[in-house]
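One protein chain is absent from this view; the other protein chains keep their places.
== chain A ==
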Amino acid sequence: MTDDELIWRIAGGSGDGIDSTSQNFAKALMRSGLDIFTHRHYPSRIRGGHTYVEIRAAGHEVQSRGDGYNFLLALGDSFARNPKEEAVYGDEEIKPLSENLDELREGGVIVYDSGLLEEDDVAELDLDERAEENDWHVFPINLRGMAKEHGREVMRNTAGVGVTAALLEMDLEHIENLMTDAMSGDVLEANLSILRDAYKMAQEEYEFEHDVRAPTGEHDEEQVLVSGSNAIAYGAIDEGCRFIAGYPMTPWTDVFTIMTQNLPKMGGISEQVEDEIAAAALAVGASHAGAKAMSGSSGGGFALMSEPLGLAEMTETPLVLVESMRAGPSTGMPTKPEQADLEHVLYTSQGDSQRVVFAPGNIEEAYDQTRMAFHVAYEYQIPTILIYDQKLSGENKNVDESFFDREPNPTLGSTLTEEELKEAAHEASGKFMRFQSDPDETENGVSPRSLPGQKGGRYLASGNEHWPSGHIAEDPDNRVLQMDRRKRKIESIRRELDEEHDSQQTYFGDEDADLGIITWGSQQGTVEEAVERLNDNGHSVKGIGVSDMMPFPEGEMTEFLESVDEALVVEMNASAQFRGLLQKELGRYGPKLTSMLKYNGNPFEPGEIVEGFEIRLGGDSAEPTAQVRFEPAAGD
């Protein structure tokens, strides 16, 4: 646990403006020169219920939410009462305070809204006693009253931010500037005055005995605050994607919304349609006609996409799908992260179906791998899936603006122009051989396509097995040739990834270590931080965040597994799905692998992984925390 960082948690009811307030505050901290990482926790309801956002801000690079937090702004849940205060919905009102105390660090600061939380309720929490034990500094402040004085009760968020800034000894300027950017007129004036009053009041009335302060840095104008969903949408836009079809489902909706808000302005098309079968089928139709297209969903909606996914594969229509995982089965926990759709995404759809699956490990990778997913889909005429989760989808991180300063790539891959069609493989009758299967002509498995409306390229695309011309065929020799050709694509993609690109896997830690930690997807940053900490603590550990799920990076993983005696496989699910994939591909290393699993709806914290490593591989005999489960190595 490092002290040169602030982890500010704002808690309240959904609908109380927690999200927008935290987004602005995160930007203000970024503008003051700090590295930012945000984490969002919310219930599956629109208004009320316990929700919080954490902002981790430090003078050094941050890759995860960190362990616990050190500043709590508990606003109370204003939706716990109905507007006329006729009914109270259970104990919701106090939750922003009561639900959050367990993770508050020693020496931490609590600001709670004494205008919204009843004194009796607070007394029941034994707050004084616990504060003394943990050296917490508690500031009960009537934020609601202060906001009311300025005319609008909802502005208690702003009052809370003002108090926070004073207690952390921050410069107000960045927050004021952000408000000026976002609002105008009376609303702006009211917010600014309440912000300044709250700031002044806290400065004047309280003694600051706590040690928590906002770290300081230089304002770096090159920083932008982006979410995983932003990164995916931006990767798609830069790769020339101008068609998206979707159906709303949390957490995929974020990508869908960002794309929809931008595409029409860029001459693109967005369609919200009747269901996910239609959504993926639309993406197939648009791509068939020559647009760069995508669709996506979360687990339940992706289940419906299994049909069009197979159709895209058989007709060799380029298709990019994104799958934002949340806890299942069925509707599961709609707003909680989990990594339990890996097998679903790898194997769904009938037949010897094959697709490409990438799992980005952080926001930069989400951008890069979205671009790669489009590149692969259009060059190889194969469906590609980007699998990520609610955590990566909703978290924000600061990134150098220059990271996005890349050339667009609006090419349609293996698609012929009319000129090229004149030269393309034709049979004597003049018919274009869309699905040319001669192994000499199609070494990498790809047979270039034409587009409807082009002269000289007409063909039938069929979800049935077909002749090179596209017409339906059940001929055994043709079947084998076509199947082998489609299979060759996966091998060629693996070859291209290995030979022409830097690895999509991320390595960290001590290269010479004999012990390793393996993870995939959104847990990568957390594991990276854990490995760093373990090495600081005197262990020797190396880590890898794996992004290529299919085709599997056999060479790289063999090398990694050969180099360690034992490895911990960290993932957010109950059935060790990624470890299952490792054992399917490289079964001989099974005895080296121990799984560390978490599936309670919250992502790992780095400290949990440090502890888990020490218990399983580091010789520590302590019991693991209750929220984590180990699954021993094969034969253990």
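The rule we apply is simple: a residue touches a chain if its C-beta (ideal position, glycine included) is under 8 Å from a C-beta of that chain, and two chains touch if they have at least 3 such contacts; residues count from 1.
Simple rule for what comes next: contacts and distances are computed from a predicted model.
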Can you pick, from "sulfopyruvate decarboxylase", "Thiamine pyrophosphate-dependent enzyme", "Peptide ABC transporter substrate-binding protein" or "2-ketoisovalerate ferredoxin oxidoreductase", the UniProt name of the chain not shown?
-> "Thiamine pyrophosphate-dependent enzyme"
So which of A:22, A:64, A:158 or A:223 would be touching the chain we can't see?
-> A:223
Consider the whole complex, including the chain that is not shown, and state which of A:172, A:190 or A:277 touches that chain.
-> A:277
Absent-chain contact - pick from A:439, A:453, A:587 or A:632 = A:453
Of A:47, A:60, A:200 or A:471, the residue touching the omitted chain is A:471
Interface residues of chain A toward the undisplayed chain are 27, 31, 221, 223-226, 230, 233-235, 237-238, 240, 242-243, 245, 262, 264, 266-271, 273-275, 277-279, 281-286, 288-293, 307-308, 310-311, 315, 401, 404-406, 408, 410-412, 417-418, 429, 431, 451-464, 469-472
